[in-house]
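Missing here: one protein chain of the complex. Every other protein chain is in place.
Chain naming follows the written order as A, B and C, and within any one chain the residues start at number 1.
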Amino acid sequence: MSIRVTIWNEFRHEQKTESKWYPLIHSHYPEGMHKAIGEHLLAMDNDIDVAYATLDMPEHGLTDEVLDNTDVLVWWGHMAHQEVDDAIVAKVCDRVLRGMGLIVLHSGHHSKVFKKLMGTTGNLCWREDSEHCRVFNVAPYHPITEGIGDSFVIDGEETYTEYFDIPKPDDLIFISWWKGGEVFRSGCTFTRGAGKIFYFQPGHETFPTYHNPTVLKVIDNAVHWAKPVRMIEELKCPMVRPTEEDIHRALNPEDFGGEKLPANERHTWTATREPYFPEEK
Amino acid sequence: MSIRVTIWNEFRHEQKTESKWYPLIHSHYPEGMHKAIGEHLLAMDNDIDVAYATLDMPEHGLTDEVLDNTDVLVWWGHMAHQEVDDAIVAKVCDRVLRGMGLIVLHSGHHSKVFKKLMGTTGNLCWREDSEHCRVFNVAPYHPITEGIGDSFVIDGEETYTEYFDIPKPDDLIFISWWKGGEVFRSGCTFTRGAGKIFYFQPGHETFPTYHNPTVLKVIDNAVHWAKPVRMIEELKCPMVRPTEEDIHRALNPEDFGGEKLPANERHTWTATREPYFPEEK
Amino acid sequence: MSIRVTIWNEFRHEQKTESKWYPLIHSHYPEGMHKAIGEHLLAMDNDIDVAYATLDMPEHGLTDEVLDNTDVLVWWGHMAHQEVDDAIVAKVCDRVLRGMGLIVLHSGHHSKVFKKLMGTTGNLCWREDSEHCRVFNVAPYHPITEGIGDSFVIDGEETYTEYFDIPKPDDLIFISWWKGGEVFRSGCTFTRGAGKIFYFQPGHETFPTYHNPTVLKVIDNAVHWAKPVRMIEELKCPMVRPTEEDIHRALNPEDFGGEKLPANERHTWTATREPYFPEEK
Partner (left out) sequence: MSIRVTIWNEFRHEQKTESKWYPLIHSHYPEGMHKAIGEHLLAMDNDIDVAYATLDMPEHGLTDEVLDNTDVLVWWGHMAHQEVDDAIVAKVCDRVLRGMGLIVLHSGHHSKVFKKLMGTTGNLCWREDSEHCRVFNVAPYHPITEGIGDSFVIDGEETYTEYFDIPKPDDLIFISWWKGGEVFRSGCTFTRGAGKIFYFQPGHETFPTYHNPTVLKVIDNAVHWAKPVRMIEELKCPMVRPTEEDIHRALNPEDFGGEKLPANERHTWTATREPYFPEEK
């Protein structure tokens, strides 16, 4: 069954014709970064479906119907994070906790969704130059690195550098090197509730990064990795009690396919419990 | 130098005289849980100072002056999480990211501060019974377990059980067992920015838990563990550039006490870089 | 392509006719635990192939040819860990570091293979009783828990309890509860090199555990999770040098599809690098 991917893009830079960067951005992404990513993914992967949502759509394109039919949400935003509606942010985070996957790209480190799930600022140090960047793979066991060698080059990317204010990643997938003297934890996984999150650094709007086959391969791998194992219907905090059946089952395992202990083992506990290490230092 | 501990307590249960539980709560904590914890800690530890803050104080007792003089904040809340002012929550979280330690006790799992830093709901399953609880130490290397043996008993504690909606703990310190059939990750560490956080489950208001020497020893250890390594002045997202001096230093290490490479090593790179593992699977 | 699973079983208990436990073990596993696991997996999963190897086969059944055709190795051993040849252990560990998956079951915690990969003793506390055990799922995001609810019961299993001498698991998947007062980290993942490892506690030889559908579902999920992302040909420690082409590419990204910086941005570095946090505390 296909993985249903929704690619959310702010889609402002690509339309800001008055900016000096517009020609460059437009040359790379005439229909928007989301379309570039989506079309490349569809071309390389038969097991996904792609839908698109942007900031300026009603409800930012993230209606209940869209979210209910999204297995993995990809998020790119930069200059208008503050315009994302808090109620939509809450819905997205709720879906992630319930199982939806989330891939956060580049300047999405400052998106409301990412910061809310992380509990940190997402701050980092940066420089909008076009510098040679080498991305090192430090997780050869991880499915996000399938088909990815020990390193790959991006010939020009915005420099991000540490200190990157994220919680400790569950898995550090990539570390990037920039010629100017910078390192950055550029591929990081997290989990929140039943949901899996992948942050991936490359993707400044003035570079053709989302036409880079290696970058796209990573995103495709991440979609497969992040797909839900389950969708929890409702997040709740219930009171629980063992039932009489639970108790009977615990005391009489032989009625449930377990073994009845010999009488002497069942009733007499005589060995002393010696602590593995004692209470005093 | 003493560690400056501020103990924040909701302090509502202990004053709710009309509740049927009041006599019991009052018998354990006539001046409030915060006073009990604070006085016990002062009696057992010469290296801490203790201040108190409660929900109903102005600014919940967490003025800038109090927070600026707090190394570790201890938090207990239960029935009035929603009354904690969002601006105060933001200030507390900012301090944690900048380095302040935080110890979250028992029903604090649902506090605004804890949920904001975790990015999850803090939900769990529970039962307000007084059940025998055994707490297992699964982190014998961790300073929070100093003087704590391989397990200890709390003779009556509210049952909390999995699934506990927290991110994966950095360190799982304790796992608790309840007679009714429950387990719970009852001691968990996290880091956010420069700050360290410890969640510790015991402490339902109707039990004398905060007079239990082992529980107090854990809290005291956690205070020492959580104290700041640094306080960052301001969380920011700066542009950075290597300076001319940086560049000169990189190209001419011999001017800074490093070694000048022999000419042939400095200028001719002839060995091929063979990838440790290649790009194709 | 099918995942090639080799199930390695000590296969001594099932043949030790003189033991008082033989009738019970034989009733559950007339052809050995490996055959039971393998046949159940094949019945529930069309995407795997199963081969078998036992201690008493030549080279313990783990010839180069078998290992070269194994994606995931499942290991059960108990009474004869010391008889496993060190050279075979080294070959298995080498394959894991190069990418082969490994699932270690029950008393395999003391196998040479597991201890060598972990670097710890694998010690734990235990009791060979048949007690009601409830296994809690604390990793709802993890593919090993696909189709597994928030907890499940095993009506009789040997009690294992903490302190379990393993390194901190990458992911803690399951925590088990026994009626006698014990908890145990019963499902744990680790990675070593390119390989993924899953330890799963249930499976004492006198119980029908490996006919339990939930236990088998977990093992099947683990097989899919642990399959190699890559197989590294050889583990090595090479000298590396950037080539002249590497250097040219770094200095002239415009020749590789990158952007040539405007002259003023390329050559004059004027902004001071202000540290995100300074060197003094």
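Following the convention adopted for this analysis, a residue touches a chain if its C-beta (ideal position, glycine included) is under 8 Å from a C-beta of that chain, and two chains touch if they have at least 3 such contacts.
Remember, it's a predicted structure, so these values are computed and weren't measured experimentally.
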{"item": "Option from B:D64, B:D155 or B:E233 whose C-beta touches the chain left out", "value": "B:D155"}
{"item": "Residue among B:H142, B:K168, B:K217 or B:R241 touching the omitted chain", "value": "B:H142"}
{"item": "Residue among C:A36, C:V66, C:I88 or C:M118 that touches the chain left out of view", "value": "C:M118"}
{"item": "Touch list for chain B against the chain that is not drawn", "value": "99, 125, 129-132, 139-143, 145-146, 153, 155-156, 163, 170-171, 179, 191, 193-196, 206-208, 229-230, 232, 249-251, 253, 256-261, 265, 276-277"}
{"item": "Missing-partner contacts on chain A, residue numbers", "value": "134, 136-138, 140, 150-151, 161-164, 168, 171-172, 175-177, 179, 181-183, 185, 194, 229-230, 232-233, 236, 238-244, 246-247, 269-274, 276-277, 281"}
{"item": "Chain not shown, touching residues in chain C", "value": "93, 97, 110, 116-121, 123-128, 140, 146-152, 161, 165, 167-168, 170, 180-182, 190-193, 235-242, 246, 250, 275-281"}
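Here is the rule we go by: only the chains that are shown with their structure count from here on.
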{"item": "Graph class of chain-chain contacts, one of line, ring, star, complete, other", "value": "complete"}
{"item": "Centre-most chain, if every chain is reduced to its averaged C-alpha atoms", "value": "A"}
{"item": "Residue-number overlap at the chain A/chain C interface, same or different (half cut)", "value": "same"}
{"item": "Approximate Å spacing (C-alpha centroids) for the pair chain B, chain C", "value": "31"}
{"item": "Inter-centroid spacing, chain C versus chain A (mean Cα positions, whole Å)", "value": "24"}
{"item": "Shared interface positions of chain C, touching two or more other chains", "value": "140, 163, 171, 179, 194, 229-230, 232, 276-277"}
